[in-house]
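With one protein chain removed, the remaining protein chains of the complex are shown where they sit.
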Amino acid sequence: MLLYWYETTAADFAFADAVGVLSIGSCEQHGDYLPVGTDGLIGWRLVQAAAERAESPVLLLPPQQVGYSPHHRAFPGCLTLSQETMFRYLLELCQCAFDNGLTRLLLVNSHGGNQSCLQTVVNELGARYDYRPLLVRYWDLIADTAAERRSSGSGGMGHAGEFETSVMQYLYPELVRPERFGQRPAAAGNRYHSPDLFARNAVYQYKPFQEYDRRGNVGQPQLASAEKGEAFFLAAADQLAKLIDFYRHNRF
Amino acid sequence: MLLYWYETTAADFAFADAVGVLSIGSCEQHGDYLPVGTDGLIGWRLVQAAAERAESPVLLLPPQQVGYSPHHRAFPGCLTLSQETMFRYLLELCQCAFDNGLTRLLLVNSHGGNQSCLQTVVNELGARYDYRPLLVRYWDLIADTAAERRSSGSGGMGHAGEFETSVMQYLYPELVRPERFGQRPAAAGNRYHSPDLFARNAVYQYKPFQEYDRRGNVGQPQLASAEKGEAFFLAAADQLAKLIDFYRHNRF
Amino acid sequence: MLLYWYETTAADFAFADAVGVLSIGSCEQHGDYLPVGTDGLIGWRLVQAAAERAESPVLLLPPQQVGYSPHHRAFPGCLTLSQETMFRYLLELCQCAFDNGLTRLLLVNSHGGNQSCLQTVVNELGARYDYRPLLVRYWDLIADTAAERRSSGSGGMGHAGEFETSVMQYLYPELVRPERFGQRPAAAGNRYHSPDLFARNAVYQYKPFQEYDRRGNVGQPQLASAEKGEAFFLAAADQLAKLIDFYRHNRF
Amino acid sequence: MLLYWYETTAADFAFADAVGVLSIGSCEQHGDYLPVGTDGLIGWRLVQAAAERAESPVLLLPPQQVGYSPHHRAFPGCLTLSQETMFRYLLELCQCAFDNGLTRLLLVNSHGGNQSCLQTVVNELGARYDYRPLLVRYWDLIADTAAERRSSGSGGMGHAGEFETSVMQYLYPELVRPERFGQRPAAAGNRYHSPDLFARNAVYQYKPFQEYDRRGNVGQPQLASAEKGEAFFLAAADQLAKLIDFYRHNRF
Amino acid sequence: MLLYWYETTAADFAFADAVGVLSIGSCEQHGDYLPVGTDGLIGWRLVQAAAERAESPVLLLPPQQVGYSPHHRAFPGCLTLSQETMFRYLLELCQCAFDNGLTRLLLVNSHGGNQSCLQTVVNELGARYDYRPLLVRYWDLIADTAAERRSSGSGGMGHAGEFETSVMQYLYPELVRPERFGQRPAAAGNRYHSPDLFARNAVYQYKPFQEYDRRGNVGQPQLASAEKGEAFFLAAADQLAKLIDFYRHNRF
Partner (left out) sequence: MLLYWYETTAADFAFADAVGVLSIGSCEQHGDYLPVGTDGLIGWRLVQAAAERAESPVLLLPPQQVGYSPHHRAFPGCLTLSQETMFRYLLELCQCAFDNGLTRLLLVNSHGGNQSCLQTVVNELGARYDYRPLLVRYWDLIADTAAERRSSGSGGMGHAGEFETSVMQYLYPELVRPERFGQRPAAAGNRYHSPDLFARNAVYQYKPFQEYDRRGNVGQPQLASAEKGEAFFLAAADQLAKLIDFYRHNRF
């Protein structure tokens, strides 16, 4: 059941039973064919779709549309926070949610670069409150679907690659520029690390994206399709709704 | 000319000629008849309307929908930042805009509680960059219109009063609950300070809003109307568009 | 009734009934004819004069003689804090006052550049304590007197202009160098902003003062006189004393 | 080739060719049968063993023996930093290494709770320097060996479980108290999260360890053996040496 | 040669040849017989006297009248900063002095509790600039005179003891309340630490002053005299003037 925090009057809140959901996106280059707001646009649509599917009352906080993206700042249009500021900002925001009486809070991340900072936010909240906020990077919920439907090999589903491009073609076709896709290679990576969204990496690194590709993308947009995007998005919305309902009834 | 930062691809930005506009709202009680997101909802609609009216290319940054509102935290639904975090957050955001090559940045504030912090942000930006970011509290642009059209006396156009309620009735009638307006008094204030939006006060103070009214509003929603709201909103959009065009052609 | 915090023994404090007053000045160029300490010198004399005139017991905290002045740092003699440090510093100072049992605290600002930061201090104190600290920029108390007595038009009473120069000629004639006044123009400003102390501006900006004038002043010292300075100062002292007494007996 | 930073004279450093390695441990309860320093003791021994095996010159920085462990503070002996302080501390330490001329820096983490904060450190270093520091959680290098040799099922190799206890029995048998092992269950987890070291979890959470077990452990020490510990440790040392040599010759 | 920073116009500064001097005092109980501002009152008079005696041009910065005094906060009238804020505040202030072109800066401390923080300020300034700011605790310059003239034994010249009381009787007799002196004991200390101003202690500790004496003083005011105070003050002014002149001509 979808509820918007922002549209509720102070008199009409009912926190005790609800699951709060915060979508965290970002703003940085997604090649020359996807808008810089891709991650936040997807994330916000996803949490709305999941909330509609969930049985639980889901209270959507105002979405966070700027994240941690210095690895993209060599390209135009990048808005990025420092991790320290992002940590404090989200910590204060989530504390407000808890201080209002909410006891279940799910952070839905749609930008890889945010993940480490968001984990530290969850740690800090967990250490201060007797609640268990959760963090999920949405594609981690649909690794199976992605594996089944992907056309690209490893390295084809990275930043602005087959996966994200498909989802955008499904959700926002008017914002996608397929004529710029061209033929792009999958990103190679090495034996310890691949930038594919679904890789399991032995090491953690930071890499400015101009080193992957001079145009900024990682992966193969030319293999994307709105049809695949629909499959990915709907699977993610379903899984996220299931997680929300599970969370409401189980202590983590 | 309206442009959305978030919807632009990295390859399509043209910063040099544009005026960047950042809408800063907030999230806190607006009585029991307006949604907590009132300020941000109005602000975001306003900058869109002004951008459409302006001759200059106007690049809208993702709107800031949470602000500084601890004076409302006794009521449900309040999301508030500390001033220190808000300062750092907006500073980093605006620095990104400048670092991208934008040279004109206008902060449009639609929540009184944000103003002091936003002034410190403008100071810091001005001290670090050779640009002149501007800050405007939107109602300061239409003091004349407000004076002409208001039905309430002094103290009737405060927080969630005749003015804001009118604008919400015009923009978001479905989110307004007129049946809860009742008959409310204007806020008295004293010889040094009035909480009316259009008062010119000799002193600066901080006051938790439960001290104005146990339901949180300041002013008289029962005097509001969608018609007045339309007049206020259109005047503000016009004036803001004029300011944007003036700013584009004149160094402050 | 004037009391100096610094000169009192620990055994002789009586906080409960007193109004605490903190004068905040600054240290930056005031043209080549006024000392850099102009704002703090005026402020400190003013709070002493007001305390003498007030019926309430007035406890003067040690004056703050350095403020926020980066817009003057292109000129010699500038001492300036960052806003973040000034915020923390004054917050801690005012907290000590409250923690000692004082319940009324009035910040008297005599430097325009300080105002935004001081407002954030008042906000933070108000959010932490159940007291209502007040902030006043002293000239806001005597807009009428200034309008009546000024010789200059708009833009003549800015930084080191007719107003401040007059007050310094009254209070510290030995520190003023009239032979350097020359004939200076009023500052023009634009339709949205004027740097005159008594202007009501629609927008907020930050501007390095070398952009107003290569010598740093804004306004017309050649129109100043000790006689006018006396009128301004005495009016301000009277009004400030009245505010103190009103504050003592009324909850803001 | 093993080199100790601490034991080298200023005149004898040769940074350009070396791989710097920083071991980060922690200090918190490991049940009642392992010492609180377990993670740091293992980590420090491991980086020494790997350095000896590597062909590259390996410069060991002084080990970091305190980490992020608030989830263990309900038990005696916990020393923990805040994430903010740990971030700043390690950032400054690693910056010194880079500023000395080192270009390759490998952070070896031996405590799960540190990982998020360490990732933010790697991000920040990567964003500031044109180097690629790496972070590895040592057990991520030997998932295969662990899977082959483990006796416990999922949930048996968590904090102070079969894995860590085995390694301690191999390295520091005198510090292990097998008589206190008893018969302990594997930790169940749920469909989204398991505390097993080798689980791949869909969600991220923070959980105080008294909620796993009143004695603080997660997993089954009674299944541990020095023989398995030797296998785990030697595999980790080999893999870490290989990673070091790979890192020296390849840009990540 | 005495020059006041605050009273100089921007056009009249001559930094290159001057020694900048900053007096740092404090504000906390000095028993029931000395004012809370004792340290700052003495310090400010002292740097004026030394500047008059010095051959060098001495530029006095606005005095710092609040310091670090939490060990006195159990008594009325205490104003204290945190060390972190004091560090940042003084760092910024001193940086302004250096950024103005001053190359010699002497911090004169008249409150024991400030010393550690001031040392960290000197460290930070020294690490950032190629200048050598100096810090002196004024009584360290006149250990010989104090030893010759003191009537009390060890422990008699602590906080508000024979030494400080004498100086205040010389400088500000109207602020001293001798009728409250009574007969007070010297503070004993132990083999590792004595609170006497002139003790050389093997260990460093922090001690709230109510643990020395319920009235807050350490030492014996009843042994003080204005005559001794004159001797102490004049010796300190002479020694400080000598240090200033030595500093001007020698690189530390």
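Letters A, B, C, D and E mark the chains as written, and numbering starts fresh at 1 in each.
To be clear about the criterion, contacts are C-beta pairs under 8 Å (C-beta built on N, C-alpha and C of every residue); 3 or more make two chains touch, one makes a residue touch a chain.
Model, not experiment: these values are computed from the prediction.
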Query raised in the report: Omitted chain: which shown chains does it touch?
Result: D, E
Query raised in the report: Which listed residue, E:93, E:125 or E:237, touches the chain dropped from view?
Result: E:125
Query raised in the report: Of the residues listed, D:89, D:129 or D:246, which one is in contact with the missing chain?
Result: D:89
Report task. Return the single residue from D:126, D:155 or D:216 that touches the missing chain. Result -> D:216
**Report entry** Full-complex contact with the absent chain, from D:18, D:61 or D:203
**Finding:** D:61
**Report entry** Touching residues (missing chain, whole complex) on chain D
**Finding:** 4-13, 15, 27-37, 40-41, 61-62, 65-66, 73, 75-82, 84-85, 88-89, 92-93, 96-97, 99-101, 175, 177, 180, 216
Query raised in the report: Which residues does chain E use to touch the chain missing from this display?
Result: 68, 70-71, 83-84, 87, 113, 115-120, 122-127, 132-136, 140-141, 190-193, 200, 202-208, 243, 246, 250, 252
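What we mean here is this: only the chains that are shown with their structure count from here on.
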**Report entry** Inter-chain centre distance, chain A versus chain E - centres from mean C-alpha coordinates, in Å
**Finding:** 57
**Report entry** Whole-Å gap between the CA centroids of chain A and chain D
**Finding:** 28
**Report entry** Touching two or more other chains - residues of chain A
**Finding:** 84
Requested in this report: Could you please write down every pair of chains that are in touch?
Outcome: A-B, A-D, B-C, C-E
